[in-house]
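First, the structure itself, so that you have it in front of you.
A single protein chain has been omitted; all remaining protein chains appear in their positions.
== chain A ==
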Amino acid sequence: MTALLSIENLSIALPRGADREHAAKHVSFSIDRGEVFCVVGESGSGKSLTAAAILGLLPPGVRASAGRILFEGQDLLTLSLPELRRISGKRIGMVFQDPMTALNPLHTVGSQVAEVFRIHTTLDRAEIADRVLDLLETMRLPEPRQIARAYPHELSGGQRQRCVIAMAMALEPALLIADEPTTALDVTTQAQILALIRDLQARRGMGVMFITHDFGVVAEVATRIAVMRQGEVVEQGDAQAILNQPRHPYSQALIAAMPALRPPPYQPSSAAPVLRVEGVHKTYRRRGRTVAALKDVSLTLRRGTTLGVVGESGSGKSTLARCLVKLVEPEQGAIRVLETDITRLSGSAWRAQTGRIQMVFQDPFTSLNPRRRVGDLVTQGIAMRGVRGADLKERARDLFRLVGLDPAAIDRFPHEFSGGQRQRIGLARALALEPDVLVADEPVSALDLSVQAQVLDLLAGLRRKLGLSMVFITHDLRVAAQVCDRVAIMQRGEVVEEGPAETLLTAPSHPYSRELLAAVPGRGWAGGA
């Protein structure tokens, strides 16, 4: 039997002036009915463009320059656009990363699912309505009737993604292409969507091409895997074989970069508390609705230790981080850095004290002013405190050495650095003022896995060297296991459980913590050790 989809020697040419000639080079693989084929790679590996080529969705200027894409025996690259649409709409379903942009905000989700039937079938109105409800029910959406009448913004991220999958599945395609379908979702939601995709695949016997950067997700769903790097497939084969005995050095490195979910043994600290959060409340008001972002949050950070704050989106963890550096003012409670309650400080008194608690931001691309040289960026804080001229340059170079960057690079601009390097610059800036407490708000979640591992190593090294005390905000329990001594788990503005990382990540007692831990993708797989 021929394969459902077989890609033969596919090359995708990038426009001239791009950072490389080909987005994909001599890519070959095939997907059969009834399997989940995972294409794994870091950003820039060409995995998404390969999927786009199948559906004729390559961006302008980018084209498939060689090879064949055989779908049910027909070469998709030779078809005209209308022909391709007829096939791809009916026989191939596509699910994108961000369900919000994949749905039209002006129509109800029900009518958007119905549209698929209107375009591709001759069913009448009532039949379509029935099919839509059936389909939404299959997606395990509660109250399908209400969901069908809802607009995308009225649904949660997970519900939206289910609707997008419903659209992709409407015509019972032979092949489903899912491009990072769970990357924008919370872990618990991600676990549900993965289960749904696996279940649909098994029941319908279709082939799934699943694109992801996350080996944990791969371990959850894949039957076979192709690992891509810079446009080339470096290794492909049976999922278990690659996950447990990767042969190519790049696959080995990627899997090794995956943080293990095993925290090191807990070492109790008897050092004095350097930061105390006491009964902090913060409420946001929007159009008459009030949302409690923080409800009676109390935490203690001892000198030289790292406290992880873990939660899903909307848990209030970022609001907490912003309260700690006074970007957000809580309406109740105290935040004490050593003995000073910073919530009581006035604007100018706080400005004089900001050096005691500093922050590293999540997004390395927006957290550095693009118009300033990186040397200036890291020393801005010291410059305001009276250091000038050659001393300032020397400090900038020292800080660059500290975070493992080339000290000669201080005169460059942020755009000349990669994401990981930028995050190091952000770290250098925060460390410049020698803070008592460092607040890190998801500092590695925007980075590729291998870069993430390097930055985590750097943080661990700095911790030992400088005796840093750190509040580490993250949604990723694996990362938390790597860096945190103690962990606080937040849900809807409340700390539901706090304790040593070792206890919390192996035997949590609160039901939500247990749910969170169970949802970590690839938990059963020993990889990354």
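Operating definition for what follows: a residue touches a chain if its C-beta (ideal position, glycine included) is under 8 Å from a C-beta of that chain, and two chains touch if they have at least 3 such contacts; residues count from 1.
Heads up, the rule we're going with is that contacts and distances are computed from a predicted model.
Asks: Missing chain's UniProt protein name, "Protein-export membrane protein SecF", "ABC transporter permease", "Molybdopterin-dependent oxidoreductase" or "SUF system FeS cluster assembly SufBD core domain-containing protein"?
Replies: Of "Protein-export membrane protein SecF", "ABC transporter permease", "Molybdopterin-dependent oxidoreductase" or "SUF system FeS cluster assembly SufBD core domain-containing protein", the absent chain's UniProt record names it "ABC transporter permease".
Asks: Among A:Gln112, A:Thr182, A:Ser367 or A:Gln491, exactly one should touch the missing chain; which is it?
Replies: A:Ser367
Asks: Quick one: say which of A:Ala195, A:Val291 or A:Ala352 touches the chain that got left out.
Replies: A:Ala352
Asks: Mind listing the chain A residues that contact the chain we can't see here?
Replies: 325-327, 350-355, 358-359, 361-363, 366-371, 380-381, 384, 426, 429, 433
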